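The structure under discussion appears below in the form of structure tokens.
Here the complex is missing one protein chain, while the rest keep their positions.
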Amino acid sequence: MTPATLHPLLAVVVGGLVLAGGAVVVGALDAVVGAAVAGDPRPATAGVRAWRRVVLAWRRPGTVTERPDLVLWVVAPAAYVGVAALALAVLPLGDGIAIADVRTGIVVFGAVEVLAMVAVFLHGWAANSALALVGAYRFVAESLSFLLLSMFVLIAAALPAESMAFGEIVASQQGLWNVVRQPLGLPLFTVVALGTTFWGPLNLPDGADIATGTSLEVGGPAYIAWQVARRAMLAVYAIATSVVFLGGHLGPVLPGPVWLALKSVVVASGFVWLGHRVGRVPMDRFVRVAWTVLLPLSFLHLAVTGAVVLL
Amino acid sequence: MAVTWTSAGPVPVFVATGAGGAAVRHALRAADEVDLVRSPRRACVLLVAGDVPTGDRSPLLQVHDQVPRPRGVVAVGARGMPAELAPITSSLGGLVATILEVGSQILVGEHDSDDVLPATNPVEWRGVGPNGQGGEGMMGGVPYGRAMAMTAEGSDGLTLDRLYLTLGPWLPGLPSGCRLEVGLQGDVLEEASVAYPTTGPTLAGQVRVASVEQLRARTLLGWLADLTDTAGLPALARRVSRLALDPTPEGVDAVRRRLDRRWGLPVATDGVGHLERDDVTGCGLGWLARSRGVDEDARRDDRAYDGLELAAPTDRGGDVTGRWRTWLDEAAEALRLAEAAEDRTTDRPELPWGSAAVTVEDRAVAHAALATRAVSGAELGRAVLTLASLPSACDADVAASRAEVPA
Partner (left out) sequence: MTTLITIFLVLGLSVLFTAGLRTASGTDLADHITNPQQRPVLGGSDPKTHAWQRFHVRYYTMTLVFVAFEMEMMFMYPWAIVYRALGIKALVEMGVFLVILSLGILYAWREGGLGWQ
């Protein structure tokens, strides 16, 4: 077990910086990639525009609906950021550098996904608005479908490492990255990442077909808090994907955290590009495909990985 | 300094599109200084584009009040605005500048728009007890102002609550002026009733064939832009909106290549909103019949189109994917016809949204019946996407409603 070598207060600062920085980077990538896909003449300026949009939206007043559950409505974005921080805590940010690299990292990650589901559900339920409620229940269906995918993929990654700690999983990739010896893992984990952050093709709770669902009644600073939370979670998932499949902080010459940052930015760009490229999957089709196609694929992935490990 | 830095926008604008205001929506979607938001609660400026039908005036007042104060109202080409709103009118050309100006005035607190609906709650919140509880009982009574939903048997035999709602005329995602009255059980429309506006743009008198065909291209591409936006691809919708303002054949090909990829827009629209061939035959919506290979086209009988080759319609399948592929095909063909038509004129044009021989009211009724059949029993997201693929005449260009098509 790799002990947490960061002093708790330092860990908090590092975690906060990574989350905030990650959210900013993902937001900038989203704006720039979106502008490129839209055919804007100067995509690079989209980042500044997005920042201005955030500031302007933040300064608008918030609103409240009839008889909402105010406590849960306020708690929802905070809970979402909280579980994103929890997920970040169990990921190794460098050799021996982790906020809390526990022996059961994978289990914590699974718990984070479930709690994220609860946070999004509360965000939609608390508003006492019909379309927001539909978005909330949709997310539960979506989430239950990809939760199992996440479990199988992470367990397959844990097989060569003989440990559920993410630090050990990175260490087991010294010879060969998991993306090469477990090829099905990365696409399946991408589905999980896009699903937990309800991004792009899996943006069912906040989809445009229900007029932005759970975010419909949200405006002003609360809306910015929600969007920042989503981007922070996507950043954490980009880091997790790099840790589990791309060797995390392993790499020559440059220090570990720099490698991790580079790999995470590449993965985050991929997620953001997929978000702008693939249309939103209809709810029932996603559930059917996840249970009849993706889950059997993950069984196959586990079986093949198991066989390879024993060789 | 924060004010001046952000005064270059993007201003969050909620567009309430009335009849004929679609061009405004596309112009703003393509603009950098304006951010189109999908909820009035995130907007700073309420923009009313196009004519407001009589029945939609009080919903518009409701939407206006849901925009948080301080707010502004801007109107473009909007006849029939309710008297209580005092909008700043603008032309399409100077719209972005007007919005930016209103936005920066709102930022510094120099501009606001008063509430128009009475501030008191029409439904008394308190019950009869000392703590506001009690009254006529929970089931079917009026606790705390609004009733709780009552149960009804669902299509799979379970008896659970059913919400009766009107997804109103000003909801983004639905076509302009379209009302969807639903009995929502969970997220499935157990009961549904669609209503389209019975007023809309018409073209009267002699019109140039080239202008009609260009209007067709702009309208169909505009529908595609809105559908792409509702299908979860806002960046590509921006690209299509830009094309819809100024269509070219190369642009249509480029958009088709980008959208019609295996993992692109068809992911969202395959298998959604299936319509049978019999449903669309004789519905008065020319393009819809042609999307299923039924050759209902007033242009074939029109003398003005003699010598201009019209392609035979192919059956693209009855789902939303087939319909937007038909839009792309017809837009490309329309641009080709506009090029070849030169100075021909016609007085019975095949309008982009249907045959001119059918009156607006009849078309609205047939259209509504068709849409109701398509969305009944469907899941809510699929229903909204289906309706986005069945737009009405109100989602056409502003110019059309002013009959500015030169004779």
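By written order: A and B. Residues from 1 in each chain.
FYI, a residue touches a chain if its C-beta (ideal position, glycine included) is under 8 Å from a C-beta of that chain, and two chains touch if they have at least 3 such contacts.
None of these values were measured; they are calculated from a predicted model.
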Touching the absent chain when the full complex is considered, from A:Val24, A:Val74 or A:Val179: A:Val74
Options A:Ile99, A:Val170, A:Leu186 or A:Ala268, residue touching the unrepresented chain: A:Ile99
Residue of A:Ala50, A:Ala116 or A:Leu131 touching the missing chain in the full complex: A:Leu131
Contact residue for the chain not shown (choose from A:Ala36, A:Ala141 or A:Leu297): A:Ala141
Contacts of subunit B with the absent chain, listed as residue ranges: 39-41, 56, 58-60, 62-63, 65-66, 68-69, 115, 117-122, 146-149, 151, 154-156, 158, 160-161, 163-171, 174, 185-188, 377, 379
Subunit A, residues in touch with the chain not shown (by the definition above): 4, 6, 8-9, 11-12, 15-16, 19-20, 58-67, 74, 77-79, 81-82, 84-86, 88-89, 99-100, 102, 104, 106-107, 110, 125, 127-133, 137, 140-141, 144-145, 147-148, 151, 155, 158-160, 162-164, 211, 216-217, 220-222, 224-225, 228-229, 283-284, 287-288, 291-292, 295-296, 299, 302-303, 306-307, 309-310
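Heads up, the rule we're going with is that only the chains that are shown with their structure count from here on.
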Interfacial residue positions of subunit B with respect to subunit A in the complex: 2, 5-6, 8-12, 32, 35, 38-39, 41-42, 44, 66, 68-69, 107, 144-146, 163, 165, 171-173, 184, 186-187, 229-236, 238-239, 242, 263-269, 271-272, 379-382, 384-385, 388
Touch list for subunit A against partner subunit B, complex: 33-35, 37-40, 49, 52-53, 55-57, 59-63, 66-67, 130, 134, 137-138, 200-201, 203-204, 207-212, 215-220, 223, 276-285
